[in-house]
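Reviewing the structure listed below.
Chains shown are a subset, placed as in the full complex.
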């Protein structure tokens, strides 16, 4: 598990390096890796981390797609953050191959903050196929 | 595998207890757990199960976000249910740690009914890292 801090109400934070470091230190060569966040107003996604405009376009669009609604009754007033969490999902799975995550040229792993800024947790579980 | 019954056309049904019972009976300590539903108008999600308004806000919003469209051609007339199934996903993965699922304080596991009421199936698969 590692902890991160977010700085905005909505934010896509690149955690590729943190996940790769965690996987590298495990000494496991081949298997499946699950990256999981235990929060209900956040998520994990995989997308382009080359041009930062992809992140900002996505944040602007998602906040428009799931706006605050006058009929929302959840007391904390952050139902749109909960909905985005379910649409993006709180976890993503990866293939570990010879000690490296299989990621496309443009793929990075992002923690998605939908109700920040906050301190958040990310769990990484590696299941090895080498016994 | 266990079966559940839904009572509404759209419903988020908390299955955390059923999943935890299934996992507890397995006697597996550590690994990855996959919760999978074999239906094309349903899904599995993880979200807050403390305030029930989160569920009702989500259902109202999702039904507005993916409404019935006059151009839909699928004969059964439930294309919006199929689309919601793909947006939410028919499965979620979890980390099993010392016999317990890692879930955040507010996280519950929900079966998402998008075309009920119906009788539905949920499969749970546990892959152990302890050999």
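Side notes on the structure shown:
We just call them A and B in the order they show up, numbering each chain from 1.
We take it that a residue touches a chain if its C-beta (ideal position, glycine included) is under 8 Å from a C-beta of that chain, and two chains touch if they have at least 3 such contacts.
Bear in mind the structure is a predicted one, so any value in this text is a computation, not a measurement.
What's in place is 2 chains of the same protein, and the file's complete complex has 3 copies in all.
Heads up, the rule we're going with is that only the chains that are shown with their structure count from here on.
For this pair, chain A with chain B, the centres built from the Cα atoms lie 19 Å apart. Of all the residues in chain B, the ones that touch chain A in their complex are 31-32, 45-48, 51, 53-54, 56-58, 60-62, 65, 87-89, 92-95, 102-107, 127, 129, 131. Those residues of chain A whose C-beta lies close enough to touch chain B in the complex are 32, 34, 36-40, 65-66, 69, 71-76, 79-80, 82-83, 85-87, 89-91, 93, 121, 123, 125, 127-128, 131.
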